[in-house]
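For this depiction, one protein chain was excluded, whereas all remaining protein chains were kept in their positions.
Each chain gets a letter, A, B and C, in the order it is written, and its residues are counted from 1.
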Amino acid sequence: MAKLYFKYGSMGSSKTAQALITKYNYEENGMHVWLIKPAADERDGAIILRSRVGLEAPAEVVPPHSDIYELYRSREKTDVIIVDECQFLTPAQIDQLRDIVDVENIPVLCFGLRTDFQCKLFDGSRRLFEVADTITEIKAICDCGAKATVNARLDSEGCIVTEGAQLLLGGNDRYLAMCHKCWIRNIREHRKVKNR
Amino acid sequence: MAKLYFKYGSMGSSKTAQALITKYNYEENGMHVWLIKPAADERDGAIILRSRVGLEAPAEVVPPHSDIYELYRSREKTDVIIVDECQFLTPAQIDQLRDIVDVENIPVLCFGLRTDFQCKLFDGSRRLFEVADTITEIKAICDCGAKATVNARLDSEGCIVTEGAQLLLGGNDRYLAMCHKCWIRNIREHRKVKNR
Amino acid sequence: MAKLYFKYGSMGSSKTAQALITKYNYEENGMHVWLIKPAADERDGAIILRSRVGLEAPAEVVPPHSDIYELYRSREKTDVIIVDECQFLTPAQIDQLRDIVDVENIPVLCFGLRTDFQCKLFDGSRRLFEVADTITEIKAICDCGAKATVNARLDSEGCIVTEGAQLLLGGNDRYLAMCHKCWIRNIREHRKVKNR
Partner (left out) sequence: MAKLYFKYGSMGSSKTAQALITKYNYEENGMHVWLIKPAADERDGAIILRSRVGLEAPAEVVPPHSDIYELYRSREKTDVIIVDECQFLTPAQIDQLRDIVDVENIPVLCFGLRTDFQCKLFDGSRRLFEVADTITEIKAICDCGAKATVNARLDSEGCIVTEGAQLLLGGNDRYLAMCHKCWIRNIREHRKVKNR
């Protein structure tokens, strides 16, 4: 029986690399993988998904108002669906993926963040925590050696920011994953955590 | 380094039994366990926590407006905190537990449901998914053999209900855990899933 | 598809309690559970399996030369098999359980130790590590706070012993679970780890 998987991890935990390796493994078994990614805006189309470690593959960009089940139906052959950055899917799109699993018996693997820079769930992550069959963590390491679970946002000085919009355009280098204990301590001590 | 654990499971997955066994194991190691449970109303005090399989232990009931960190400070000795029915804690109380972990280096283990009968997160579960260090599932089985993840609410005829208040007073026998696929199919077919 | 599960843990990790809770959960779903335990000698028959936390249930004792598949065939109805102390099954008996899973599609859950007091696999554990579908750990805690993985054998003074027969008759109080680092350090320092 197919399942809906949520594989969450903090920034820098190699989620995209895991998505691309999973794609490779399914394709080696002769299966057709549909690799998708939510759009930042309403443009759709094809992109190249790139992981920092050096892997890449073509993916389809899915805008927020697309019905993923309809897109699925219009495709010729799909044995498995892999989503990168799944935290940006809408709850309705997660429900469409859930339907594909339940009705079409197609496995769906979603890779993404669990929380934003304020430790709040993204809408897509919240819906996945509600309806995923299997929830697993892709682990990252804090500088202190513990597991990194928080995505700290940094200002231009390298200090942690706790106010602002959920999305920060063009700022992946503005984030640093750390454990909750270090996050709280760094905030309280106004410590510069990264030279920029 | 101490951690905040969220051990979630559907109804009938023996979460309370797991909480009580964990308590027993810590106590066998000579550690002092504080076993707590959110209050259904504003009454506090001591209760006996009972699992269906036959285990029981005294626990302290914590009303929604209590500050758990203050309660912790007023106690003589606590090496570990175990929470049953953690989905009913307020987000503020989860944050107090998070502080106890970060500041006092005391492990906190939270056992509870992830979602209600509509597959929506409880407030306490949402905050735990946001800030827990470790998230693990206590597994239950659907009648079909798959893993049960949904807490279906039943009407007096044994059919699944999808509308109503999040809390149903006095109705633990009104719930049945099942997999998402069976849940959807049972709803669509208006099937009676349990003789009552 | 049914699976062969190996759920291993050190002494005092509540493996028997987990076996009994699992039995309870399956039975609540209306399934027939066959609870078995390897015999210390050639006597078979019924016993009462007891966990330290206070749970108990009748179990069938299986001598080393019994063919478990034949015993299974002679039973009226079995939906799931649960084994306690599975480390003492013979490799041939693990293979019989493996056959039951593959041919009869019956889930088999084996609870037991992974290693003896010298950190060597038991014969049953070795075979399970080879052929189990799913391997999971039942965690216990070392006095230092880390995970306990080693089953240290103690002499009458409470010091760790590293020579002797794999089985010690009547001596469950002669064991203490600890992490590998503490085990090595306690051995090197000839430290008394438990007052007896």
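Just so we're on the same page, a residue touches a chain if its C-beta (ideal position, glycine included) is under 8 Å from a C-beta of that chain, and two chains touch if they have at least 3 such contacts.
Everything numeric in this text was worked out from a predicted model, so none of it was measured.
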item: Visible chains that the absent chain touches, using the contact criterion stated earlier; value: A, C
item: Listed residues C:R114, C:R153 or C:R174, member touching the removed chain; value: C:R114
item: Listed residues A:H32, A:R52 or A:R191, member touching the removed chain; value: A:R52
item: Candidates C:E60, C:D79 or C:E137 - the one touching the absent chain; value: C:E137
item: Missing-chain contacts mapped onto chain C; value: 1, 4, 98, 101-102, 114-115, 119-121, 126, 129-131, 133-135, 137, 146-147, 149, 179-181, 184-185
item: Contact set of chain A toward the excluded chain (per top definition); value: 12-14, 17-18, 20-21, 24-26, 28-29, 52-55, 140-141, 143
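By our rule, only the chains that are shown with their structure count from here on.
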item: Chain contact topology (line, ring, star, complete or other); value: line
item: Whole-Å gap separating chain A and chain C, where each centre is the average of the chain's CA atoms; value: 39
item: Distance between the centres, which are taken as Cα means, of chain C and chain B, whole angstrom; value: 28
item: Touching two or more other chains - residues of chain C; value: none
